[in-house]
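If you scroll down you'll find the structure; I have some questions about it.
Up next, subunit A:
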Amino acid sequence: MSVEFGFFLETVISGLMAGVMYALVALGFVLIFKASGIFNFAQGVMCLFAALTFVGVQEKFGLPAWLALPAAVGVMILLAWLIERLVLRHLVNQDPIILFMATIGLAYVLEGLGDLMWGSDVKLLDIGLPQGASDYMLDNFNLYVEKLEVVAAVIASILVAALAVFFQKTRVGRALRAVADDHQAALSVGISLNTIWVIVWSVAGIVALVAGIMWGSKSGVQFSLSLIALKALPVLILGGFTSIPGAIVGGLIIGVGEKVAEVYMGPFVGGAVENWFAYMLALAFLLVRPQGLFGEKIIERV
Partner candidate 1 sequence: MFYRETGQFKTNYSDDRAIFPIAQDRYGIMILLAIAFFVIPFTVDDYWGNAIFLPLLIYALIAMGLNVLVGYCGQISLGTAAFMAVGSYASFKLMTSFPGLDFTIVVLMSGLITAVVGSLFGLPSLRIKGFYLAVATLAAQFFIIWLVNKVEWFYNYSATGQINAPERTALMFPVTGPNAPILYKYFFCLIIVVLAALVTKNIVRGRIGRQWMAIRDMDIAAELIGVRPLTTKLSAFAVSSFLIGMGGALYFGVWLGAAEPTEAFGIDQSFLILFMIIVGGLGTILGSFLGAAFLWLFPIAFKNFMVDSLGLSTAMSEHLQIILMGGLIIFFLIVEPHGLARLWQITKEKLRIWPFPH
Partner candidate 2 sequence: MSVAEEAASARLETFPAVLLRNAKQWRDRPAIREKDLGIWQTWTWNDTLQEVRSLSIGLAELGVKKGDHVAILGVNRPRLYFSFAAAQALGAVPVPVYADSAAEELAYILEHANAHVVVAEDQEQVDKVLEISEQLPALKEIVYDDPRGLRDYDHTHLHSFERVQARGREALASDAGREALWLEGIAAEKGSDIGVMLYTSGTTGKPKGVMLSNDNVMISAVNACEAEKLTEKDEVLAYLPLAWVGDHLFSYCQSYVAGYCISCPESADTMQTDMREIGPSFFFAPPRMFEGLLTSVMIRMEDAGSLKRKMFDYFIKHAEKVGEDILNGKAVPFMDRLKYNLGELMVYGPLKNTFGFSKIRVGYTAGEAIGPEIFRFYRSLGINLKQLYGQTEASIFVTVQPDGEIYSDTVGKPAKDVEIKIADNGEVLFRSPGVFVAYYKNEDSTKDTKNEEGWVYSGDAGFFDDRGHLKIIDRAKDVGKLNDGSLFAPKYIENKLKFFPNIKEAVAFGNEKDKATVFVNIDLNAVGNWAERNNIAYASYQELAGHPQVYDMIRSHIEKVNEDLSKEPMMAASQIHRFLVLHKELDADDGELTRTQKVRRRFVAERYDDLISALYSDKTEQYTKTEVVFEDGRKGSIEATVRLSDAKTFAYAQSEAAE
């Protein structure tokens, strides 16, 4: 294995790993969009809020991590319930852009609330996840693989598997799938739309918590965490707003694409190309498939 090829491999691997991290955030978007057609602008802030809560309860109330986790999950479920109660319920049947706007309002509220409750300092999030490069890989294969990202990949796989089970095997999950296709159909399953929304937002909240913990372990918990949503957007358009596998595959493609571009193209054009390259990549895909990689085909009718 030549050095250059090894380095290329490293680039691809770290791209894949970064892609998994993006996909974690994108998953939350997809869940909500799939079930309710809402483009949840607040997903990034939800990650921050979840992570802040997770760290906050540890700091302020001295809870151990294993207790803080269910506490944070509880808060996210409560949040989902509140969102349904105070916001979504009043905006049934509104245009998508209105709901999108409402999630923007929500993002503001959560951002302010998180800062207000837990302060705007950087918080260290350490739940004992392995950090740094894998010595094993580095020593034996001279391959640079970040341990945290491997863990993230594993967790993402578990999460996706769990979601798959949830959607395929549980009654509620099946209702959720039904609601994605047809609101009426969901009602016939016997679960009210309101309940479904609470469940979807709770699940998205938990996904946000997981993403928040992963990103928080990587870079500490503070305001910038909410900006990772921007990283998830190209993943979303690439994978399609409604597809969970799309989010994963899209994440991987974007991750690899932008890393390769940055490393191999960056030096020639002055660097910092990852951001726009991700979007350009997504745009290029879209021009071929306007509904995204895994999105449902748009058939125009009159």
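We adopt the following convention: a residue touches a chain if its C-beta (ideal position, glycine included) is under 8 Å from a C-beta of that chain, and two chains touch if they have at least 3 such contacts; residues count from 1.
Keep in mind how these were chosen: all candidates are chains of the complex that A comes from, given by their letters.
Since the model is a prediction, treat every value here as computed from it, not as a measurement.
Here subunit A is shown alone, and of the candidates 1 or 2 it touches 1 within this complex. Interface residues of subunit A, counted against candidate 1 in their complex, comprise 39, 86-87, 90-91, 94-98, 100-102, 104-113, 115-116, 120, 230, 233-234, 236-237, 241, 269-270, 272-273, 275-276, 279-280, 282-283, 286-287, 290-292, 298, 300, 302.
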